[in-house]
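These notes concern the structure reproduced below.
Just one protein chain is left out here, and the rest sit where they should.
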Amino acid sequence: MVNHDLKIFEELESNVRSYVRSFPTVFKKAKGYKMWDIDGKEYIDFFSGAGALNYGHNDEKMKQKLVEYILSDGITHSLDMASEAKASFLKKFNDVILKPRGMNYKVMFPGPTGTNTVESALKLARKVTGRTNVISFTNGFHGMTIGSLSVTGNSSKRKGAGIPLQHVVTMPYDNFVSEKLDTVEYLDRFLEDNGSGVEIPAAMILETVQGEGGINAASFEWLRRIEAICQRWGIILIIDDVQAGVGRTGTFFSFEKAGIKPDIVCLSKSISGYGLPLALTLIKPELDIWNPGEHNGTFRGNNPAFITATEALTYWEDESFEKSIAEKSEKITEFLNQIVDKYPELNGEVKGRGFMQGISTPVEGLASDIAAKAFESGLIMETAGPEDEVFKLFPPLTISHEGLEKGFKVIEESVRSLVSTKQPIAN
Amino acid sequence: MVNHDLKIFEELESNVRSYVRSFPTVFKKAKGYKMWDIDGKEYIDFFSGAGALNYGHNDEKMKQKLVEYILSDGITHSLDMASEAKASFLKKFNDVILKPRGMNYKVMFPGPTGTNTVESALKLARKVTGRTNVISFTNGFHGMTIGSLSVTGNSSKRKGAGIPLQHVVTMPYDNFVSEKLDTVEYLDRFLEDNGSGVEIPAAMILETVQGEGGINAASFEWLRRIEAICQRWGIILIIDDVQAGVGRTGTFFSFEKAGIKPDIVCLSKSISGYGLPLALTLIKPELDIWNPGEHNGTFRGNNPAFITATEALTYWEDESFEKSIAEKSEKITEFLNQIVDKYPELNGEVKGRGFMQGISTPVEGLASDIAAKAFESGLIMETAGPEDEVFKLFPPLTISHEGLEKGFKVIEESVRSLVSTKQPIAN
Amino acid sequence: MVNHDLKIFEELESNVRSYVRSFPTVFKKAKGYKMWDIDGKEYIDFFSGAGALNYGHNDEKMKQKLVEYILSDGITHSLDMASEAKASFLKKFNDVILKPRGMNYKVMFPGPTGTNTVESALKLARKVTGRTNVISFTNGFHGMTIGSLSVTGNSSKRKGAGIPLQHVVTMPYDNFVSEKLDTVEYLDRFLEDNGSGVEIPAAMILETVQGEGGINAASFEWLRRIEAICQRWGIILIIDDVQAGVGRTGTFFSFEKAGIKPDIVCLSKSISGYGLPLALTLIKPELDIWNPGEHNGTFRGNNPAFITATEALTYWEDESFEKSIAEKSEKITEFLNQIVDKYPELNGEVKGRGFMQGISTPVEGLASDIAAKAFESGLIMETAGPEDEVFKLFPPLTISHEGLEKGFKVIEESVRSLVSTKQPIAN
Partner (left out) sequence: MVNHDLKIFEELESNVRSYVRSFPTVFKKAKGYKMWDIDGKEYIDFFSGAGALNYGHNDEKMKQKLVEYILSDGITHSLDMASEAKASFLKKFNDVILKPRGMNYKVMFPGPTGTNTVESALKLARKVTGRTNVISFTNGFHGMTIGSLSVTGNSSKRKGAGIPLQHVVTMPYDNFVSEKLDTVEYLDRFLEDNGSGVEIPAAMILETVQGEGGINAASFEWLRRIEAICQRWGIILIIDDVQAGVGRTGTFFSFEKAGIKPDIVCLSKSISGYGLPLALTLIKPELDIWNPGEHNGTFRGNNPAFITATEALTYWEDESFEKSIAEKSEKITEFLNQIVDKYPELNGEVKGRGFMQGISTPVEGLASDIAAKAFESGLIMETAGPEDEVFKLFPPLTISHEGLEKGFKVIEESVRSLVSTKQPIAN
């Protein structure tokens, strides 16, 4: 039956389609942390559109604002002309997010996808410094257009470029080689030595927690030392907060607790709140040397997304949302630690931070099997890492405790069934 | 007053903002070919979101479908999972557009912007052929991310890359050097001669009518000869129909009357019908050798856009829409010819095709002045070309005859007032 | 027997060896325009080391100076330290060559090969202008290291790089497309149009007569127009006179009669006079902004070559040498025209200038067959062009009239025998 409904995709859609292969059903409806397919089957969503649905599906308040706006024939598409919806968003973003955090940034609207904000950040860093090279980090993921792909580590994705990817030097992320190796010292050595073959770059670009790269969380200390190196050499520090931002790691920006002030911040995914395409590039005012239109895009004025994005900021007007994320995050950590302890066959390691955690297992194929098994039982969950060795928990931040526990239950059952298949355990 | 309302953009938005400088007011509402600012002033839209609003603003039927969908909590964001809304779009696109035109293509959904579809097309062409170089054409415009920017001609936009743009050879577009020079013969000579320094490329990418590049329309004969060269040498022919497609030049695809069958077609802008972000890459089945997920993006499943895009296709179910475009196009041509004749001081040349026409004038700054003057009188109109030497008429395809004439009147008044300022004429 | 002697090369030398395949014997001795192999067979040399032996083999006066120098334990190798031999060369080159021609240039000694002087010229042009791109011309040949190969047109040579060759735009050389097409107008159009995708380059590099590319001679008018474009746009004009220089086309520099003053001139091949490795880069003083050692090489102070190079300049102290070259060049032209007329089956075209002439024939493989046949009869002659479609006459400039005629005779016999094999002719 499912096969029948999926046939249209097999016949008409390109082979590039991907998640439909992991989650082979046709979805119809969604609300909060739940999704339903056309047969009415209910799913718990521990995937959240890869971080684009941090507030869950179809949030009721945002929905009302959105429908009102559409019914009023508000401007839908405006390129970068001024619109009332855009003005409201800019003001509220400044009042609720930037000012209270002591952050002074100009807001740029690139094309409404993550890779477009990264491309704009790289261009600007090169313009500001007059340098061409950029330092990226092992297992970083920044997007699939050529500029962003150049700073992405994954070899099969890089190969897809069809051309050599240039103007980039990859340095080891925190704990890349081993816990003993101080990767910052290493990086610093390359910059200091005139014979190292590595010139002072225009920028460093990094995620504070690497999502696609395997849920690797850099320590706050490491982030501060990277910032210090950037300041010492006049290097632009770009934080790609497309996935880790908007509350996913516990605070609006993922780097708040590290106490750093990046020169440029990339935001997308959950910034519109409702899953509508939107992206922002935040720029320190002194670096905002763009010429008008020097980077542009047809959909940089997606007004329905401004409407929901403005409403979404209401979540951040007081501390209650952060607190609830913290509580639930702790619950996730506890659950994952318990799984690792209880199922030693996993040889698991808990990774990540906040609502961006997972378990890495060296058993080949196991993480994928666990995710597949969970789907059968009605839970949507993704894997990550260069060998898909991590299964990761990405529930909406708004999920209820009950929802979390239902999800945990499915996951534990999937783990138990797969572990016990492989070898009997004395649980 | 306007200054006051625009202040928030000056304070908070990056200097990269552009159209807000040409059209300095805050827009609030729009319908069909009209827009209103927050002070209630009405504007005639001869710009159509740079071709993203071919059906006008907030089309009533699409609006109803969109609101219904949102109210029903239909899936909003789905990455590339299967959804009911996506299935409906795929089916209708196949039934209404592809099949009747005898076109057999697989549909790919890249990130929902024009530059993302171009990036996907270039990647695939390189993968299929194993070659790195691409031939682009003078004054082509394909987007602002590094891959697309590499095939874009405009020098100031290229400079914005901050790195040398590579793997591209630019060849002369139809009529580039002069009407006498046969640019296809020239191109062919480079491909034939083993010592030319130009290798057989992976692809050629081109627009049939260059929008940003100055409303240059290639002849159908030229397009057919380019296709023949591509076939002779095994070169992938990519038509970037992002701006010229979806009816803008008179037919759904801009190349229909030329009788060519591109290997890959890029669509975006008006494909969603309602101004919502969406992009498609159409691929001949035998070239669809993507690995799953080899090119991806968070917002490739923008379901609200599928809803409006599906409804928009209704316009193409019979021939009436094409006919009305043809009638009105002719009217535009007549009007422009008349302007050129009546105002010899313009030294004007009518350029383009269909709803993508304009007048090129060698008088420095004049085209921009005419557009600025028209805005004062309530008409939104853009310029194009490497020196902004063309003012272009991009009304919605759905505009009424009355709307067209109102717009013509404003334009003629702008022309007349500027021409007469500069030198008295014996009209 | 020959096989036996060549066996050592087959066994021990890399497959990359090339001319030994066209001229399969082991050479032992040489004098003037003659060479002898180890079996004592005599050959007429119409190849001159691809232009490195313009004064013939082992010129007696140079030989005496060279042996004296060696016997006196003069400095052999000096990097770029000062030596007496180098001082003498610099002085005489200035007195005999530069000053009388009103040329004011600084002399740079790169590594002693043609490709090294080209690499130095490209580096300097990029440094002076701060630009990266260089314009080269179809069928240009400038060397085999990556920088020089980038500006070389031949596709199989380019492919040997193993990497995409970048930072270069190839423009059509004089008469590339057809005699009607004005290639300078074309080039100019690309530079003028901001949307052409071709930025103003650091330099243009060209040969006045393309040797490897098929003995294509640019008209003096074309050269002057290219110089004018370079001056208009502030582009460095580099003349690669490695093969066409040192008298090969009739004057010391190949561009003298065109009346142009290149910014940088590359010399090598015959500059040492005796076939010893040496190369010069001549630089207008205002462009000589090198830092000390910014381009270097171990063998840039090859003192035995300075000794012979100094002696070789004696040929240019009065006009007699130029006159004799002119007389003999005319003889070569006459001979070639006669061949073309007499053997219409060749469908031949006489190409080139001075002692750098040849016949191009569209008959596949014929030029190579003629050269091979000539070798059997004791004449060494090479082919050129992207399809090896030209056989070229490169005798030493010092050859006697008798020597020339002996060579002509062999060539005509080769032509006749091959032409008659293919089809009977009514001679």
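In this document, chain identifiers A, B and C correspond to the written order of the chains, with residue numbering beginning at 1 in each.
Quick note on the criterion: a contact is a pair of C-beta atoms (placed from the backbone, for glycine too) under 8 Å apart; a residue touches a chain by one contact, two chains touch by 3 or more.
Keep in mind that what you see is a predicted model, and the values were worked out from it rather than measured.
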Using the document's definition of touch, tell me which of C:44, C:202 or C:381 contacts the absent chain.
C:202
Among C:101, C:157, C:331 or C:416, the residue in touch with the chain that has been omitted
C:157
For chain B, which positions touch the chain that isn't shown here?
163-164
Using the document's contact rule, name the residues of chain C that touch the chain not shown here.
5-6, 8-9, 12-21, 23-31, 35, 38, 49-53, 57-58, 63, 66-67, 70-84, 86-87, 90-91, 93-94, 106-109, 111-116, 119-120, 122-123, 125-127, 132, 143-148, 150, 156-157, 160-164, 166-167, 202, 242, 268-269, 274-277, 281, 283, 288-299, 302, 304
Provide the residue numbers of chain A that touch the chain removed from this figure.
132-133, 136, 138-140, 152-156, 158-159, 164, 166-170, 172, 176-177, 181, 185-186, 189-190, 193-199, 213-214, 385-387
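By definition in this document, only the chains that are shown with their structure count from here on.
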Residue-number overlap at the chain A/chain B interface, same or different (half cut):
same
Would you kindly tell me how far, in whole Å, the mean C-alpha position of chain C lies from that of chain A?
59
Please tell me the distance, in whole Å, between the geometric centres of chain A and chain B computed from their C-alpha atoms.
31
Counting only residues that touch at least 2 other chains, which ones in chain B make the list?
132, 156, 164, 166-167
